[in-house]
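All protein chains but one are shown at their positions in the complex.
As written, the chains take the letters A and B, and residue 1 is the first residue of each chain.
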Amino acid sequence: MTVDQRKVEVGEQTAEFARWPRYRAAQLGFAEHWYPVLRSRQLRRRPRSVTILGQDIFLKRDRGRVYALHDRCAHRGIPLSRGRQVFPGTFSCIYHGWTYDLATGELVAALTDGPDSPICGKVRLRSFPVEERAGLVWVYVGDQDPPPLEADAPAEFITPGAMVAGRITQRFGNWRYAAENGFDEAHAKFLHRNAMWMLFRHFPAWMRVKIVEDDDGWISRVPTEIGYETDYPGLGQWPKGRPWRFKKGGARVSIRMPGTLRVRFREWTHYEWYVPTDAEHHLYIQFMHKRTGPVGRLLVRLRYWTYIHWLFHWRFNDQDRHMVELLPGRSHPERLFRPDASITAWRKLCEQDHGIELSVDARRGNRA
Amino acid sequence: MTVDQRKVEVGEQTAEFARWPRYRAAQLGFAEHWYPVLRSRQLRRRPRSVTILGQDIFLKRDRGRVYALHDRCAHRGIPLSRGRQVFPGTFSCIYHGWTYDLATGELVAALTDGPDSPICGKVRLRSFPVEERAGLVWVYVGDQDPPPLEADAPAEFITPGAMVAGRITQRFGNWRYAAENGFDEAHAKFLHRNAMWMLFRHFPAWMRVKIVEDDDGWISRVPTEIGYETDYPGLGQWPKGRPWRFKKGGARVSIRMPGTLRVRFREWTHYEWYVPTDAEHHLYIQFMHKRTGPVGRLLVRLRYWTYIHWLFHWRFNDQDRHMVELLPGRSHPERLFRPDASITAWRKLCEQDHGIELSVDARRGNRA
Partner (left out) sequence: MTVDQRKVEVGEQTAEFARWPRYRAAQLGFAEHWYPVLRSRQLRRRPRSVTILGQDIFLKRDRGRVYALHDRCAHRGIPLSRGRQVFPGTFSCIYHGWTYDLATGELVAALTDGPDSPICGKVRLRSFPVEERAGLVWVYVGDQDPPPLEADAPAEFITPGAMVAGRITQRFGNWRYAAENGFDEAHAKFLHRNAMWMLFRHFPAWMRVKIVEDDDGWISRVPTEIGYETDYPGLGQWPKGRPWRFKKGGARVSIRMPGTLRVRFREWTHYEWYVPTDAEHHLYIQFMHKRTGPVGRLLVRLRYWTYIHWLFHWRFNDQDRHMVELLPGRSHPERLFRPDASITAWRKLCEQDHGIELSVDARRGNRA
């Protein structure tokens, strides 16, 4: 592929979003939101660097608390995460020892310029609000004062005492394609039909759904009509009946800003986040959640690691990963069909969040 | 290399073709022609995807016949070649089960939207005419009704009953550089002089040639003067005489649109096609051809696989591949010399094919 062709494709990639201008502009995601970025136990003494919404963010645990700063020394732009800690509560750039306060981002010493360095106190790195809940590190990206974490993180998910287990991977593809794939109603019935996870499930051929608004900003798809073995005129029957497969109550699938998916099964709930990295990558965060007692937690964890992790979070969701990888670089005018009502509902939801100040205030008010 | 430098180079790459505007514009080749793309036996039950003239093409054999469609589902652009066959005579996209008629490209079912999906019959994928002849799959790329395959494929080559054996490889470099290298008169005498294939051949140092028009759209180079060991003023003699090399009647080399080379040796004929993939790659198709009886075919095949394949189609033509790889990204104002008359004749040939309608009609007429 030539450079020019590639540029055209990246450009066209967003053309199909023309009816949803706010969504179209959100190639790097929506600011003024909390995002999960890392497992708590992935962050020990060594600092880490993550890129979300196009921002390079330095994460460092110091005496138990986690701090987040822009991962670029203000001097010449070397990543702060390459540096080392000389004094507690601070972190120093590896190149010239510029030393920043972890809590405020203020330059408190430029070690190689001596104790009277005139630059001290004149430079400040952008710092990001951080919370640790449900075993995850959450970062707020935005210019406003942050609302409480509860404004974005599902209340059920961050309430202590539940079994939470999952997977965080860096994936190719714009975050919007991943979110659309997550809430997309139709593809599971064809793409996932032969996944091992589906072996004993009787899967519909097609559905009619309506989209309903739930509280807390969620929208959900609710089936109004379901078809199993179906005759297609002039073609034949699809799918073949499989006697060993039995029908189960379907899961209720919901999505909300800023890109959080919830799938409620009968016994437990599956969550996904699509955290934008850059225009072509996202963090794909998959967690199962179940509220139960201490013994129950152990049993569910066992169940997760014996099959749910491998069959669902890995093999099944890898079919999705493959689709998301194929979509983005390969721009193509989209031609939506009836089941894509779920996708357009999600796009509209992103549009409704009018004006950033309003939305933050509103979200803050809802919780106050 | 920086992005900017690279772009400049790709741009300049075509600057040297300024005197041949139609040729210059044909970075992705000439539409309204038949191209060989695949061996017949490479296409069994599984579909294949090839990219020619910048078009992604899905190829599928169904009940013996080969069909070609645009390799992008109209829904969201997933390659159709990743899909599977649910009903005979159709093929379904892996993502949502959009099901296309192989012969027409029409959307005959959107499986996950049920039997009454309103989108059926409203979408059609571009389909490409296909022929199978001489053990190859040929595809027509163009907006016009196609002329018969004979308009582009050499009559001798596609007449049944001949021994045909060869090689298809994806190579780096714009197709025009490969075509020019093929018909170039002078380089063989220097570049290929020490190739094993040439071990017993007494190769001229230089030639004077004239270009003649043959029938069926071919132009050929015909030597008018040949020099062997030569004294270069102030330098010395080149090449050294080699007593074990004996002179042979030279081969007659011809080229025609849309990029087909023919080298007639005394006993057999070598064909090449340079099928544009994208601006920087082409399919390089090399085949030997000999008309003979059934026993003769076996003997020629034996000869091909014992040495012609290795010494000629592989080692000898790899010296050409190396030159074509070095040419394209490395733009440089060209400075032609006398033997390049063969190259400029080929460029002129591409210009003469005035107007696409005219040429198709003419070619059709010629055969009718």
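Quick note on the criterion: a residue touches a chain if its C-beta (ideal position, glycine included) is under 8 Å from a C-beta of that chain, and two chains touch if they have at least 3 such contacts.
In this text the structure is predicted, and so the values were computed from the model without any measurement.
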Of the residues A:A25, A:V86 or A:A103, I need the one that contacts the missing chain.
A:V86
Of the residues A:R19, A:R76 or A:R242, I need the one that contacts the missing chain.
A:R76
List the subunit A residues touching the unshown chain?
3, 6-7, 10, 72, 74-79, 82, 86-87, 90, 92-99, 108-115, 117-119, 123, 278-280
Considering the whole complex, not just the chains shown, which residues of subunit B touch the missing one?
1-5, 186-187, 189-191, 205-206, 208, 227, 230-236, 238, 323, 326-327, 330-332, 334-339
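Following the convention adopted for this analysis, only the chains that are shown with their structure count from here on.
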Distance from subunit B to subunit A - Cα centre to Cα centre, in angstrom:
47
